[in-house]
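Of the protein chains in this complex, one is absent; all others appear in place.
So, subunit A:
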Amino acid sequence: MLLELKNVSLSLKRDGKYVKILDEISLQVNKGETVGIVGESGCGKSMTALSIMRLLPEKAKLEGGILLEKEEISSYSKRKLEKIRGDKMAMIFQDPLTSLNPLHTVGRQIEETLILHTDLNKEQRKKRVIELLNEVGLPRADEIASDYPHQLSGGMRQRIMIAVAMACNPSLLICDEPTTALDVTVQAQILDLMNHLKDVNEMGIIMITHDLGVVAEVCDRVIVMYAGKIVEQAEIKELFINPKHPYTKGLLDSIPKLAMKKTKLGSIPGMVPSPDKMPKGCRFYERCSSAMEICREKTPPMNLVGEEHLAACWLFEEKEGEANASSRNKGLEATLHH
């Protein structure tokens, strides 16, 4: 296993008091696997990524365990973290223009990672930069290396970001909406490139996106988040064909599909509750069409609802009883250690 999050919770200070943004997030990413995280805006997708990278605001309270290649990194000091950021784990953001420094050439920005994390000399670094630019599919690599970000198009900038991230062959790559700001033909190019790089380098990728089409295209497994909690996770085909959680179903129903012209789209009424006013029981209760009495009172546990398929919903709660509970735990464990 490449990455494991164990009951990670995150609280941020807002107006003088702590508000819980993430609530007991547990997930795993294996080598060579792309795991998608989906959900509406404000559900905690990006905060999960930033918690792994520990790029958090001051006074953030992070609890739980984060294991990268079996090492507990959540207790790492700042300096120790800087050593692995960009080396073992790297991140790509949504907006490539604001994440690149406008004052340095793009070649210099790729080189910077190499200066920080490798012993390559100047010549070797130059060579590696050109190599990386070729790898991410940019033509005329030596010319582009001396260009500034504003001279490049959005798609090319995102390729530069990928080159920066790939510079030290990270084992974990986190992508936060990497194609959202791009046009659809350019998005196709970038997704293609990412699939190729994953196959070549055996990386684990976390793909954060709101676009279920992108997820279907590149992910092996999907995690659905709602209001700071994981509500469902499954293998990609299973999730799309056999979604269990009412929230996942609602999301899938609201996408316009082929051959359903002008029929009513499904939709989810209401909006995501704000983090400082989280309901007591299931957080989806108020918007759920299958809500029951118990949902208002008690938070649903993660239930095994199929092969390697988990959903946090009372609809799938097995009958109480020792035997059942233990068999469920076994199933869970089998899933977690897959």
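The definition used in the following text is that contacts are C-beta pairs under 8 Å (C-beta built on N, C-alpha and C of every residue); 3 or more make two chains touch, one makes a residue touch a chain; residues count from 1.
The rule we apply is simple: contacts and distances are computed from a predicted model.
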Checklist entry - What is the missing chain called in its UniProt entry, if the choices are "Mycofactocin maturase MftC", "Cation/acetate symporter", "ABC transporter domain-containing protein" or "YeeE/YedE family protein"? => result "ABC transporter domain-containing protein"
Next on the checklist: One chain is left out of this view; which of A:11, A:48, A:74 or A:187 touches it in the full complex?
Outcome noted: A:187
Item to check | Residue in contact with the excluded chain [from A:61, A:83, A:127 or A:257] | outcome: A:257
Checklist outcome for this item: Which of A:89, A:106, A:133 or A:268 touches the missing chain? It is A:268
Checklist entry - Contacts of subunit A with the missing chain: which residues? => result 40-41, 153-156, 183-189, 191-192, 210-217, 236-237, 240-241, 250-262, 264-269, 271
